[in-house]
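Mind looking over this structure? Questions follow.
Excluded from the complex is one protein chain; the other protein chains are retained at their positions.
Every chain is named by a letter (A, B and C) in the order it is written, and numbering of its residues begins at 1.
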Amino acid sequence: MRAVVFRGKQKVVVEDVPTPTFTAKLWTGETRQCDHGVIIKAIGTNICGSDLHMYHGRTDLPTGTILGHELTGQIVSVGPQVEFMKVGDIVSVPFNVACGTCKNCRQMLSNTCTSVNSIQPGGAYGYAQMGGWQGLQSQYGLVPYADFNLLRIPTEIPGVADKMDQISLLTDIFPTGFHPAFMCGVNAGSTVYIAGAGPVGRACAAACSLLGAAVIIIGDYYPSRLALMKRQGCFTLDLNDKTINVEDAIEKILGEKGVDVAIDCVGYEAWAHGGNKEAPETAIQDCIKACKFGGKIGIPGVYMPVDLKGKDKDLKQGILDIPLGMIFNKGLQIVGVGQCPVGTYNRRLISAILYGKINISDWVKTTVIPLEDAPKAYSIFDNWQEGSNDKFILDPNGMMSTGGTSSSSSKASTSFLRGDALVE
Amino acid sequence: MRAVVFRGKQKVVVEDVPTPTFTAKLWTGETRQCDHGVIIKAIGTNICGSDLHMYHGRTDLPTGTILGHELTGQIVSVGPQVEFMKVGDIVSVPFNVACGTCKNCRQMLSNTCTSVNSIQPGGAYGYAQMGGWQGLQSQYGLVPYADFNLLRIPTEIPGVADKMDQISLLTDIFPTGFHPAFMCGVNAGSTVYIAGAGPVGRACAAACSLLGAAVIIIGDYYPSRLALMKRQGCFTLDLNDKTINVEDAIEKILGEKGVDVAIDCVGYEAWAHGGNKEAPETAIQDCIKACKFGGKIGIPGVYMPVDLKGKDKDLKQGILDIPLGMIFNKGLQIVGVGQCPVGTYNRRLISAILYGKINISDWVKTTVIPLEDAPKAYSIFDNWQEGSNDKFILDPNGMMSTGGTSSSSSKASTSFLRGDALVE
Amino acid sequence: MRAVVFRGKQKVVVEDVPTPTFTAKLWTGETRQCDHGVIIKAIGTNICGSDLHMYHGRTDLPTGTILGHELTGQIVSVGPQVEFMKVGDIVSVPFNVACGTCKNCRQMLSNTCTSVNSIQPGGAYGYAQMGGWQGLQSQYGLVPYADFNLLRIPTEIPGVADKMDQISLLTDIFPTGFHPAFMCGVNAGSTVYIAGAGPVGRACAAACSLLGAAVIIIGDYYPSRLALMKRQGCFTLDLNDKTINVEDAIEKILGEKGVDVAIDCVGYEAWAHGGNKEAPETAIQDCIKACKFGGKIGIPGVYMPVDLKGKDKDLKQGILDIPLGMIFNKGLQIVGVGQCPVGTYNRRLISAILYGKINISDWVKTTVIPLEDAPKAYSIFDNWQEGSNDKFILDPNGMMSTGGTSSSSSKASTSFLRGDALVE
Partner (left out) sequence: MRAVVFRGKQKVVVEDVPTPTFTAKLWTGETRQCDHGVIIKAIGTNICGSDLHMYHGRTDLPTGTILGHELTGQIVSVGPQVEFMKVGDIVSVPFNVACGTCKNCRQMLSNTCTSVNSIQPGGAYGYAQMGGWQGLQSQYGLVPYADFNLLRIPTEIPGVADKMDQISLLTDIFPTGFHPAFMCGVNAGSTVYIAGAGPVGRACAAACSLLGAAVIIIGDYYPSRLALMKRQGCFTLDLNDKTINVEDAIEKILGEKGVDVAIDCVGYEAWAHGGNKEAPETAIQDCIKACKFGGKIGIPGVYMPVDLKGKDKDLKQGILDIPLGMIFNKGLQIVGVGQCPVGTYNRRLISAILYGKINISDWVKTTVIPLEDAPKAYSIFDNWQEGSNDKFILDPNGMMSTGGTSSSSSKASTSFLRGDALVE
């Protein structure tokens, strides 16, 4: 089958690779027999902002690894230990690999499963330090512990086919944006600052809106992203202004100091105010400043414990300059940190989508492209410029354009194509 | 001044009464000096469904008492101990009377304040068993412990004048509908059943929608109420059908058994399925049936510990036939029971209103009438018929129609009049 | 093998039955292939108060069924799909049968698993309406979904063998007592009323003490039980006094009205004050009276939706006279209702036991007896009299008295025998 393979810094290639079986060859060298797994034919498999960390060569991911962890598809084969999932089911694959029975999984912390990664808790597909599982940007993918991991899409509810683009965002980005909002208690009438209007920031803004937030303020550098957020009812901060003081800007909007909740949707590849110059502490510091006394901070933006490209010894180890004095002084709570346990949220979010409570595609614009165009998409995403797309759905089997899922009740319609065309 | 006075079963009269001072004469016979209080000139003061319990003569409220507990107005005089509230402030008065310093108040349970009622915890204005405080359906009202109790309306946010009808619902009904939804964890993607599409039920539906519920199913007897809810995106159950099985009806809608949350917005004056025959257990039993195993139930609908009109000895003491076996079997949690601590929620709800996250008047239709029409309004509400109004705002000082609040930044505009005309 | 078999009202017999295999024959007539299961050799398997509901013939449990759901033992055979549990592991079996992957299990509600019971959510061994799984009062037992369901006892921590009597209480009674205390927020300084000083009530008192409760008041009829609780630091109420008013008695102890939390550890087989006369509402009504305004109620005591022996039509359907007016008036929350999801708590409780934070056997006195004595034990428990034992551990394989578990690091020592001798 065809798959997107990492071939070193800023180089991905679509190659022929063996189709997965129930015997998983991890890139750590381990072999795991996955009779509890299923083989899924991809309907859509997305490129994630966090894939860029691997793409940038800032991690120890070995070349030759298949990338990707955001698969939506149809089950074509079930392992002998699978009980509840069936061939033909349309499913959403959480990016977390988890066993379902360890002490963390049974506490709804599937992001820190202790069984699936021999180095440290927490597994993911095609991702550094997350257990060595092959990525999912390919025609077919293996998902272990399928009964626990998979979300079956309820195709009996009308309209599923028309919402496959929204549904494809349930594997990672929508729950990833929702998790910090939920953990920080965003609720009716909340005021929120979101650092970053990239795909995760926009998904987070959507989540806050869904939860009833009264005021959502979002900061970014790109006029088109800010304009989109303004159309969705958010207030915006233009961070190209070198002299911007986030605290004052927020007070001006609210008429009082500080938001209830600030969420860092950027992480360690942040830019300094003024733009286009890496300054890793910018986003988290803005969040600390943005919060009211007694407020809460969420951190879905990625901070890596090892950063091969870090500019100094501290940064190489993921150590940042943090105003802990101000955090203490304000009595801030920092929750919703780290990878999202997708399975904790995807059931509620698919209901919100299918019953029309939210159109997540209005917030995170998606673009469907053939798998073979993945290298181009990585490059565009990496060199992202005003007007480009930033959320690509790879369509490895031509199912999104042709509507060719084998489940008669759920063929993806041409409406799926309403994402903008690939920018060239 | 003029005030709405209870004169016995189904009899209210608008009478001249003394204007309140900081010396409160409680109808329990006590006198309380309220230097911590303010005198408020009414902009609007609403009739509540729970006023009907007094109106029906089912309580021990003495004749001669002023009714009402839903006041929005302007401060015209502040007691010598008031520090933060100012003359001229436009304020919303929570229906709870609370001291702000007892052990319950400091735990955000202002509904069970231990200081303001010499009989039992919990105070309210013009209400049986709630401490003897005079009601607020009058031109002026006394609010004790004003710094703690009052919500100042942020008139610096544009549009306050145009939203005075929505704001008037913050004194009771919107928080009362929100409280059980919040306590039951209604959140993104939740499924909810609401018993009763009267004003509280509709406010509760609005709250669930604001919190991101995916499916809201609401049951009632009146086609016009159900039609309104359908327009707002709810599913509806027509309880005129004597044979309706709530459990099955819900399964048909959801495609699976049971909602996450069921909320009883009716209470002990419920009708049997088929309609127009009191059967006190109907609403709560429907909620128990409606819930999934492991679900949650909220009860804002009033159940009284003493019911002078109860049909048997048990009902007279507020004792009902409850399927506790089924509650246990399903492992249900019953939370959000009893009177709402309004001050816990009104700040977040006014933000949701002022920033346009919700138009609560689209859910709870209000009608502004002169204070002198109160007797007629009580009668209409009590004999409520298809097409009548069910949420009356009394306008004792002609401020809502003429826009004559003295705060220049916040005069109620004529848009306030968009409620339907009084049905005669 | 030998097993305790239900042979009709108040009749249990120890009989030869087939040793379990991975093919489960449910008494509903279904067959379930359990390659995910393990076969466990019993070290101890307890008689539970809820077994008496079956014993009394108040349920539809068919004769011929093996009773029991409280097994602690050693794995002697693992099914081909079991990954993490090993032959030789000493394990505690939660009484819940659960799949680990349904929407309820993944929300830590293993008590309402939707996969293991074809009638309604929730499974248990040897129990009416809970899926038809064979009971565990036998030499060997089958536990399905073993990786999810079982708690491995960490025999590497010293002292396990000496604490097997305490450990045996982790299958049901200790978590069952802990669940309502935890859900009701019992914490440092809490005041608690517990209805019933039977085994569950005493386990609940232990849990409250472990959680830091300042005042634990427990009501019962038996002097010996009350004396035991007094020795453990509780206050006690003697319910033989027909005129006792729980509300007043509590106020006398506390110096103020009402406890923070009241927990009904009795259920529908309650006695009236004065004693020895069934009055099903007594315990729950006492709890409602005992609670302060704004307090919380937990209900681990069993209320059945069907009671074949109920004294009237309502009681036969589990419908009781409940003072809902008072519940509403006080604003009580009712949480921690129904069967306990044991797997949510057993990990934390075994730590508390093994690190010596609590000696649960000081609260729930256990007595080890041979399996063959089970009929006698049922009869003693049923006709419980002052001075009798009320928590029997059946020892089907002679392992508790002889210390003969095959794991060298964990043989049960003779200290296990410190329970009092069987009363005859």
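What we mean here is this: a residue touches a chain if its C-beta (ideal position, glycine included) is under 8 Å from a C-beta of that chain, and two chains touch if they have at least 3 such contacts.
Since the model is a prediction, treat every value here as computed from it, not as a measurement.
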Sole contact to the chain not displayed, among A:F6, A:F95, A:Y222 or A:Y303: A:Y303
Candidates C:A214, C:I244, C:A279 or C:V306 - the one touching the absent chain: C:A214
Residue, one of A:I244, A:A272 or A:L320, that touches the chain absent here: A:L320
In subunit A, positions touching the absent partner: 104, 107, 109, 111-112, 114, 120-122, 129, 183, 267-268, 284, 292-294, 299, 302-307, 314, 317-339
Subunit C residues touching the omitted chain (full complex): 154, 156-157, 178, 182, 187-191, 207, 210-215, 233, 255, 347-352, 354-358
Touch list for subunit B against the chain that is not drawn: 35-36, 81, 83-84, 99-103, 106-108, 115, 147-148, 343-344, 347
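Please note the rule applied: only the chains that are shown with their structure count from here on.
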Whole-Å gap separating subunit B and subunit C, where each centre is the average of the chain's CA atoms: 42
Cα-centroid distance, subunit A relative to subunit B, in whole angstrom: 42
Residue list for subunit A, restricted to those that touch at least two other chains: 347
